[in-house]
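A single structure is presented below for examination.
All protein chains but one are shown in place.
Every chain is named by a letter (A, B and C) in the order it is written, and numbering of its residues begins at 1.
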Amino acid sequence: MLEDVFVLLSNTLFSMVPLVLAGVGEVITERSGVVNIGLEGIFILSAFLTTVVTFYTENPYLGLIIGILVGALSGLLHGIISVYLKGDQIIAGVGFNSLAYGISILSLVALWHSHGSSPSVEKMPVIIIGHLTIPPMAIVAILVGVITWWWLYKTPSGLKLRACGEDPRAAEAMGVNVHRTRLYATMVGGALTGLGGAYLVVGWIGQFTKFISAGRGFIALANVAFSNWNPLMAVVGGIIFGFFDALSIYVPIKIQKTTGRIITAESNLFRIIPYIGTLLVVTIIMKKVKAPRALGKPYIKE
Amino acid sequence: MNAIEMENIVKVYPDGVVALKGVDFKVEAGEIHGLLGENGAGKTTLMRILYGEIKPTKGKIRVFGKEVKFSGPWDAIRSGIGMVYQHFTLVPTFTVLENLYLALLPLNPKITLKEVKKLAKEKMKETGLKIPLDEIVEDLPIGIQQRVEITKALMQNAKILILDEPTSVLTPIEVRELFKTLRKLKEKGITIVFITHKLKEVKEITDRVTVMRRGEVIGTVKTSEVSEKELAKMMVQRDVVMKIEKMPKEPGKTVLKVENLWVKDDRGLDAVKGISLEIREGEILGIAGVQGNGQRELAETLAGVRKPEKGKIIFDKKDITKTGALERYKMGIAYVPDSRKVGLVEEMNIVENTILTNLFEVVKSGRISWDKGRKMAKDIVERFEVITPSLAAKVKHLSGGNQQKIMVGREIIREPKVFIVAEPTQGLDIGATEFIRKTLLNLRDQGKGILLISTDLDEILQLSDRIAVIYEGQIMAVGKPEEFTLEKLGLLMGGVHAESE
Amino acid sequence: IGGTQTQGEKVKVAVLFDVGGRGDLSFNDMAYLGAERAKKELGVEVEYMTPKSREDMVPLLKQLAESKEYDLLVLIGFLWTTPLDQVADQYPDQKFALIDSTTGKVRENEVDILFREQEAAALIGVIASGMAYELGGDTIGAVAGMDIPPLWKFHIGYLYGAKYFEKKTGKPVKLLWQYTGTFTDTQVGYTTGMQLLQQGAKVLYGLAGLTHVGMFDAVIDWNKQGKGKALAIGQDASQEWYAPEYIPISGAKRVDVAVYTAIEMVVKNQWKGGIMTLGLKEGGVGYWNLDGVRQFAEFAQEGGKLKDMTPEDVVRIVKEQREKYIKPEVWEIVRELEEKIKNGEIKFKTPQSHDEYEQIIKELEKGNLDAALEKE
């Protein structure tokens, strides 16, 4: 039974990483006033290029760096569109998701004649303590959350960034370069999401598949709201969702194993656990929502 | 030497409005320079350009003789320019301290929060402006927010300080304090540009004054060489009656009665503590007080926007304590809030803003008649001389004064039985101020009951039939205007009972 | 040759995939292989199309049929069943081939090709059970996609095989069957795989398209991280090349053969409408032999997916692993079962409703093997 708990915990750690990284990244982006719903697309694109680089270099760490880079560049694109071109941020995100998916698969076909998946690549080692398997990126993700919290709340640049999301006009009047800050924030957010995408490959399943993000970009988006735009809570949110996710797979297997009861159609109902569970937790703990005031609104200078 | 030289500044807004048509503006180092002009004359626009917030379409700017091109306020701040806005530009969800910190960072990126706190305390001592450092800005009354703004600019070590209508929401005592500060700053060699609509203030504090009109400079004169009347004439190109005649009138029966009203503010603290009052037909009841003493909550409760904790509100003999705002507006109560951000939907056009509180007039079985709405809007624009390219212009593109006219005008045309109006003339030029005040008196003469909330004691004394002084949610005294002097009002507003004096 | 076909003009075929489209490493990709083989060997022209959703199917079918451009429309997957049923009668001159499903109607212009998945799964069930005992356990597992009819058949067959093994050897076998609810989420496959392994399953059967590719990785990691010894089994295509050391065998579902057969019928002018089912006897299902393994390893190599290995290596390793984990006694049971199926002694039921499916599974669990079979 204790072993079960450890395995559950291990699985929780595995699945929480992308949600936390992208969630924290998006908290940064949104705190500056920009919404980027293109997380799904960043996941896919960075996962793909991470796979390519890791495949040829056999170095998963290089893959991680590429993932970060791809994420940052995607963030840059989104930043330029939403900050300087005053584009509609949601439309741009929707478009980017489609573009990133399309271009990744086209390249996959060109490179490996496969429409669905890449070859396996080198993965990062994991930390094993007894029955507990810890992906090192889980530790990184938690650290990223903590550091981001410290950055946003304890440093001047964090203050500036938050000001841009609350009241860009005031921020600008006080000498903050709103456009530049938002651009950088979107890039950093993208970079962290890219890291999450890279992790999917080199930290988790060791290959690229065409549905590798499988809606995790949107779950990460929900995580942002869950966190109330607080990076520490985004870590908690990722862990909670990851735990319920692992639980939803564990419970039916355990029932089968111990009672011999066959679970067929009801397996669909078990798949609901992470979503309902998270919603319940939110219902219980949620206080007043405090989204950044100027979220999603372009700041236009005459 | 000139601190500021702006040459041939032209500004065309993206929607095609030509706000400045080639303005020359010079300010000598060390002077207090007044900037005067009707609503929409282009004062704010000119100053926003000087502060680097918006870019001029054309023109040159020199600061202390050096030509500058600002790409943003951060450049202006580094060149020693500070600005206090008409609409405050503090981050509303941050604490005062955080705002100050934010403001100082462009100058000194290494500064710490602790140092800012120390500096702020020093500044407070130096200027006498008291501000609560750890409060969230949006929870503070506007008067206090403004103090934060000024302190902020001073802490930025501004050598040139621009104040855009700093006194429009201050009580005379606060104004006096502010002027003291400004004089002190002047002694230290700081150049000040001071925008106001109040000629008295111009006379009192400025050395020279520039008058603008419709995007052009009419002229710059030495303050000591002109009278208020002359200034007014320069501004509006006609004679202005400075003193409004008020006919004596016997008030009629009570239309609105408030009994033992208790109201909480947004933070859940008691803001109105057991207020009882009556408004009678054909009477203006003035509420004098420093902002943040429960006026807003009182007004909102009377309008039905806020629910009271305790107490009773009787209107026209009916108990309306539980009635919602919409219903009350329909019954004949009108309310002008103290903030245009609340009273207007910036992103909507004039017609849409007109019907905001007049919805019941234009709606028939759920359907809006835009024709009626347009008619109403046109009426307001004509009667109140709103300067706008069209009725379809978004309200956010209007100048502050013109926005104010729409917000007040919209309520007046409805001819309410009870009119609750807060700061009706804030930001209005003298012409418009005169017009609004006359209109209020007219309403009173027609037998309407008016509750006038204002920090402008001149306004209170000039218009009210009775005055109530509010302090910390309680009425300190009620009486006829003749019974009060400016001094006495000031003391009462500060919480000092006349008797105990 | 080609009587109905005008001389000199190439036969033109459109292959219409399932909504998921290619890239599942199994079903749709196999269909593609079959069509490509027809292109090469029969000299036909093939075009491909992936509909975006179920609602696109009817209008696309109509438009394609109306264009009269295609001698044959090959429809891959059960989603096409109802759309085809709706339009088939309107276009009597258009030939259709429906792969892996049937409208239940016999039409002159329609060929339905079905598989008897239970037969392959039953063999795999025996093999998996044998391998589990070889690995020192008694539990086998499966990572399945969604709870849909083809999976019902796999479930029945797999469980049947396990129980058959149990009956023959007297060694009890437990089956942990998990529907993941997805054919695409590889990570869910990984987590499910890990959980099944932790609950004692020694052999995992992948029945979830891209999802079970994650299961492969779970098995690989389980071994590599020293948590124990476990093996995986692929399905549809030969997937041994993915990790020959840990995937000694794959079930076969020859969608390629079905597609090729349908095209061939047109080219060779042997078209005859009706319903065909492919099972062990017809070579439509089964498990992959080493030739098949080599062929798919070669495909993988062409795509640059075989790193540090040649197809020969793959075949060698697979051969070693099969020898190591599938003992002659087990092969014997497999052969026997295979024989019984081929000669019709064993004929599996195809459940027509969820209730019937559950009923069969329950009976099988109790050891009532006949519950899965058609009664004579």
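Here is the rule we go by: a contact is a pair of C-beta atoms (placed from the backbone, for glycine too) under 8 Å apart; a residue touches a chain by one contact, two chains touch by 3 or more.
By definition in this document, contacts and distances are computed from a predicted model.
Colleague: Missing chain, UniProt name, options "Pyruvate synthase subunit PorD", "24-sterol C-methyltransferase", "Succinate dehydrogenase" or "Ribose/galactose ABC transporter": which is it?
Modeller: The record for the missing subunit names the protein "Ribose/galactose ABC transporter".
Colleague: In the intact complex, which of the depicted chains does the undisplayed chain touch?
Modeller: A, B, C
Colleague: Of the listed residues B:I314, B:M348, B:L391 or B:V478, which contacts the missing chain in the full complex?
Modeller: B:M348
Colleague: Of the residues C:R54, C:K268 or C:K362, I need the one that contacts the missing chain.
Modeller: Going through C:R54, C:K268 or C:K362 one by one, C:R54 is the residue touching the chain not shown.
Colleague: Just to verify: which one of A:V109, A:I134 or A:I255 makes contact with the chain not shown?
Modeller: Residue touching the absent chain, from the options given: A:V109.
Colleague: With the missing chain put back, which residues of subunit B would touch it? List them for me.
Modeller: Listed in rising order, the touching residues are 303-305, 324-329, 335, 337, 341-348, 352, 355-357, 359, 363, 366-368, 370.
Colleague: In the full complex, which residues of subunit C touch the absent chain?
Modeller: Those residues of subunit C that touch the unshown chain are 14, 19, 21-22, 47-56, 58-60, 63, 78-79, 81-82, 101, 104, 146-149, 181, 183, 351-354.
Colleague: Mind listing the subunit A residues that contact the chain we can't see here?
Modeller: Residues touching the hidden chain, for subunit A, are 81, 85-92, 94-106, 109, 115, 215, 218-219, 221-222, 224-226, 264-266, 268-269, 271-272, 274-276, 278-279, 282-283, 286-289, 291.
In this text, only the chains that are shown with their structure count from here on.
Colleague: By C-alpha centroid distance to the whole-protein centroid, which chain wins?
Modeller: Taking the mean of all protein C-alpha atoms as reference, the closest chain is A.
Colleague: Need the CA-centroid distance for the pair subunit A / subunit C, whole Å please.
Modeller: 34
Colleague: So which stretches of subunit C touch two or more other chains?
Modeller: None at all.
Colleague: Using the touch definition from the top, which residues of subunit B touch two or more other chains?
Modeller: Residue numbers touching two or more other chains: none in subunit B.
Colleague: Could you pull out which subunit C residues touch subunit A in their complex?
Modeller: Touching subunit A: residues 21-25, 29, 146-147, 155, 174, 176-182, 184-188, 190-192, 194-196, 198-200, 210, 213-214, 217, 220-221, 225-226, 242-243, 300, 302-307, 354, 357-358, 361-362, 365 of subunit C.
Colleague: Can you list the subunit A residues touching subunit B in their complex?
Modeller: Touching subunit B from subunit A are residues 156, 159-160, 162-163, 166-167, 169-177, 290, 293, 301-302.
Colleague: Applying the document's contact rule, which stretches of subunit B touch subunit A when the two form their complex?
Modeller: 13-14, 51, 53-55, 72-74, 77, 83, 85, 88-94, 98-99, 101-103, 105-107, 109, 111, 152
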